[in-house]
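A protein chain is absent from this complex, but the other protein chains hold their places.
Lettered A, B, C, D and E in written order, each chain numbered from 1.
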Amino acid sequence: MPRPDGRSHDQLRPIDYILDVAPHATASVLIAFGDTRVICAATIQDEVPRWMKMQNVQGGWLTAEYSMLPYSTLDRKDRDSSKGRPDGRSIEIQRLIGRSLRAVVDLKKLGQRTLCIDCDVLQADGGTRTASITGACIAASIAFNRLLEKGKITQQPMTKKVAAISAGVLKGETLLDLCYVEDRDADVDCNLVLTDKGDFVEIQGSGEEATFSQAELDAMLVVGRKGIAELCAIQQEAIESAMKPAQAQDLAKLAAFFGKK
Amino acid sequence: MPRPDGRSHDQLRPIDYILDVAPHATASVLIAFGDTRVICAATIQDEVPRWMKMQNVQGGWLTAEYSMLPYSTLDRKDRDSSKGRPDGRSIEIQRLIGRSLRAVVDLKKLGQRTLCIDCDVLQADGGTRTASITGACIAASIAFNRLLEKGKITQQPMTKKVAAISAGVLKGETLLDLCYVEDRDADVDCNLVLTDKGDFVEIQGSGEEATFSQAELDAMLVVGRKGIAELCAIQQEAIESAMKPAQAQDLAKLAAFFGKK
Amino acid sequence: MPRPDGRSHDQLRPIDYILDVAPHATASVLIAFGDTRVICAATIQDEVPRWMKMQNVQGGWLTAEYSMLPYSTLDRKDRDSSKGRPDGRSIEIQRLIGRSLRAVVDLKKLGQRTLCIDCDVLQADGGTRTASITGACIAASIAFNRLLEKGKITQQPMTKKVAAISAGVLKGETLLDLCYVEDRDADVDCNLVLTDKGDFVEIQGSGEEATFSQAELDAMLVVGRKGIAELCAIQQEAIESAMKPAQAQDLAKLAAFFGKK
Amino acid sequence: MPRPDGRSHDQLRPIDYILDVAPHATASVLIAFGDTRVICAATIQDEVPRWMKMQNVQGGWLTAEYSMLPYSTLDRKDRDSSKGRPDGRSIEIQRLIGRSLRAVVDLKKLGQRTLCIDCDVLQADGGTRTASITGACIAASIAFNRLLEKGKITQQPMTKKVAAISAGVLKGETLLDLCYVEDRDADVDCNLVLTDKGDFVEIQGSGEEATFSQAELDAMLVVGRKGIAELCAIQQEAIESAMKPAQAQDLAKLAAFFGKK
Amino acid sequence: MPRPDGRSHDQLRPIDYILDVAPHATASVLIAFGDTRVICAATIQDEVPRWMKMQNVQGGWLTAEYSMLPYSTLDRKDRDSSKGRPDGRSIEIQRLIGRSLRAVVDLKKLGQRTLCIDCDVLQADGGTRTASITGACIAASIAFNRLLEKGKITQQPMTKKVAAISAGVLKGETLLDLCYVEDRDADVDCNLVLTDKGDFVEIQGSGEEATFSQAELDAMLVVGRKGIAELCAIQQEAIESAMKPAQAQDLAKLAAFFGKK
Partner (left out) sequence: MPRPDGRSHDQLRPIDYILDVAPHATASVLIAFGDTRVICAATIQDEVPRWMKMQNVQGGWLTAEYSMLPYSTLDRKDRDSSKGRPDGRSIEIQRLIGRSLRAVVDLKKLGQRTLCIDCDVLQADGGTRTASITGACIAASIAFNRLLEKGKITQQPMTKKVAAISAGVLKGETLLDLCYVEDRDADVDCNLVLTDKGDFVEIQGSGEEATFSQAELDAMLVVGRKGIAELCAIQQEAIESAMKPAQAQDLAKLAAFFGKK
């Protein structure tokens, strides 16, 4: 059965990015997993949370916030602030983003600083949390590189890369990186968060009324590991390009990003 | 290296329970995983959430709430209501409880009803979320049995049992069901949510600054599957005993529960 | 006219208790006035509220919180935190509990500490505030005894005992300790908070569209004083038993508590 | 020992009032107990709360809100809305006001309407809750009279008057209507809410670390009943004057009210 | 076309005031623009906001809060605190009041103090924000005079007076100081905030679906400047009378204020 956009079963959607879309952040990236687009910003603050001071915990902290912009969904989504609090799903996702990033960052090397990760979804078509984690890792890496470059820290706090992707089973076929309609129809699906070394951070079954067998997990891990490897290569390219001047192909990419060919 | 309470590496803490501690709930259980004690209550309401009516979704709904009572922790924890909102950790856990239960319940068979699961932690010593899921499954099963008994529903909505347990690696040893100090010191740990058929609902890496390899996952799954099987047997016993009169050993168990021998 | 449970007009419901149900609290008790059951916990914190420090007030503080667990009522009650604030009735009751306890505690003798009283209703059948005050006094007394035993304080801060009970007039008869249906049908009823010396803390008319005459007050005080005296005896027994090992009759009491005979 | 303002021990402070200070309310009164001044407004709304419709309760409803204006206290008090919720003391008082008024109103005779009582303290010098209840009764009575006059209702819903006053014991002397400094220094004090028939609505011990004996209660009731009788006479005069044109002495009273002689 | 109350097109409504209605404030005034009545209070606090201390900003601060009392409108308006936050309109108005006052106050001369302006609407009939600004300027001026008198400050912080008035175009005629029905029917209207020197603070188009031309602005400014000049004269009289004893005409004014003649 062909996929809606003609991808093979273990193929990622087109992954694209624009660096430094929010120049006041220490680093930022607008990342796209197909039609899912998320602004990921990393901002360094020269202080740590009150509980760290009170408990006398050494080193720095890393925290994350996730929000869907009201116009990111097909039906407009009310702002969290109009309800007075973030919704449960947003809180769960931002805790996952924070946990995933802290799993690959040595907070001791950050000094008495906080890295704030902000993920704001501009367009949602499935996989906003996986795009957020993947983009947050890019933004955090660039932010750390800029701290190193300025001599504010002397050792790279990021010990590994972390990326995330969804996998699922739909009509018997194991699929990588589900878009919204695939996600809605899948029998089973899960979000995989892994490091570039292949170690796990989290395996989250995201389906309602669905469980998955060991065999299904193994099959989803096969396509998932392939996707994670590709994402980590793209992360590496993005991080390296952050200091370099733009090149000809960047313009074409940029034009494609906004649908102008 | 011996464990603090002398257990073998793949041994659960003593699992105990008192049924119907909150008689106004449809069913309730005070479940203990060692010193971790959680009140799990299941209440049937004869209506469904507004969004189901508006979107014309058939069947029923299942929702969960999780809260730590202020005196459940070594240092008193402020009530969520005094801060005006549940904290992020509680929201994440209650979403996990709800998702885990919905994975094994056929909501269509529930009719236009909502099953509310409430998990209130009376004493916390590690594993409050795993005790909550395990106890919630007992309370929900008994509640469904009572609906069947009264003829309000004609088919059992619970298709499988679901239980949860933690596993971790501490100084090279794979441990089952970590208590608080083990959890604090573990190199790696995760929460496993599985059905009684051995299918996965979720594998959640709970460690900060820690990831786990495929080999570690496999080892944790070995002890975890053993623990889940034992928990499912205890769930079965509890559910069956719910309709039966008390017996002599119940009294001794009860006395032990509250430290009176 | 006979009472629903056959009690005489000036008879308390069966009063029962389990000590230390929440071992992380300094002291706790699950108290039952018939089918009304409340967890009362007392937790000592080694600091005083900010306003005391700013106004340089000497001694300690005592505060109380009251909440109905969602499954304590016949129809499930939404959690305060889901509405973002405690409801007015809960706030009124927790202020009454705090005021009642502070009336019998010499805060100067507590040192720079705060005693937090938490009352969580497990099952509601009328009289949750009177059970809360009565149980809170037990928990606070035991907590103070434990502070004395550890040498943290040198003088007993509790100067008297305080207990509370409801009284009412139904079809011309003056009744003690109304259960829910009696409370609903009573022409007049009030909550009496008295010390073991017979002094008043508060007389609160709780009826809607009802007032009471001096004669009715006098009659209600007669049965109320009898009830308070009995409650104070039970408080004394509970406080004394807190340090002693369990005895044979404790097991039977425990079994009866949870409906197992 | 003389009182700060030279009153005898059982003498009220000067009680004064201006009617209809808030002309958009159905009725309103600015009432003064000495330097304590409260705006009490009664507004009729042609609907009942949602819970009454859902539970199919007949008749009307009466609700009360109490607030201290930020400039009513010697140190400016933050607005409730700036903290996002009314403080506990305000909630307790507004519940007392509502309960006191409902005790003397036959809600059935109000029809499907809600009477909203609003009490806003303009200046606080002790006794704001007793002034609020006493003024609220005036405003509610006038509002009901105006409904009767317009033929919207055919029977007077107010069955009795209700008034409130404080009494206390200071250095052995029983005092009526304590001002702030007397209230602060009193050994014992309570708020008495009684009807014009002498029946009780509530006796609230307001002191911290203070209890009162039966003898003290009896003594406080003697002065309290005297004060309540005087307040009820003033209420009657105010209610009757609401329909009548102003007279010469009203001007002098008005001038005195705002310190112009 | 005659105006509802017979005024000429460029005539203010009767402007009246009572000083020091809230004696605990440093200064206060109940100001009336016809049937619109607002309590404006100015309270001096001997501290500055946290952000000023943290940013090490010299001098004092001035802040304003605006609220409609629930009985100020024809249909009762829910309190902000019952919704947990002030409504958007109130926030906008209180920011305008604060900005208008700060435009004429030299905060450096205030020392490390905060002037809190509170405007509470007692009766609303159009122009509550213009009455608030005009009354707030009176209260602030008197408060500063009292600080000077006590020697707490040595220089007058208020450099100019500020007043506000509405102007509009209705059926081709330019009108000053619109009451509610005029405001509702006007084609165009705006709020003008000017100093007594004729300088602008703000020109706010308040109409929905309405814009105004340069010619209309010029015409509205002609009547507006006339109104502002008259308001500034009344402000001056009020400020001067604050220290003086009452006179005969004050009593008549007071009687008229409350509808007693």
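Points to keep in mind about this one:
Here is the rule we go by: a contact is a pair of C-beta atoms (placed from the backbone, for glycine too) under 8 Å apart; a residue touches a chain by one contact, two chains touch by 3 or more.
A quick note: this is a predicted structure, and the numbers were derived from the prediction, not measured.
Considering the whole complex, the hidden chain is in touch with A, E.
Checked against the hidden chain, the listed residues E:D10, E:D35 or E:E92 yield one contact partner: E:E92. The chain that is not drawn here is touched, among residues E:A32, E:V104 or E:A143, by E:V104. Here the missing chain is touched by one residue of E:A210, E:A233 or E:A255, and it is E:A210. Touch with the chain that is not drawn comes from one residue among A:Q11, A:Q45 or A:Q236, which is A:Q45. Residues of chain A in touch with the missing chain: 18, 20-25, 28, 35, 39, 41, 43, 45, 65, 67, 69-76, 79-82, 84-86, 116, 118, 120, 122-124, 246, 250-251, 254-255, 258-261. Contact between chain E and the unshown chain involves residues 84-85, 88-89, 91-92, 94-95, 99, 102-107, 160, 193, 195, 197-205, 207-214, 217.
Quick note on the criterion: only the chains that are shown with their structure count from here on.
Where touching is counted per the definition, chain D and chain E have no chain in common. Centre to centre, using the average C-alpha position, chain A and chain D are separated by 60 Å. Once the centre of each chain is set as its mean CA position, chain B and chain D turn out to be 52 Å apart.
The set of chain E residues that touch two or more partner chains comprises 84-85. Pairs of chains meeting the touch criterion: A-B, B-C, C-D, D-E.
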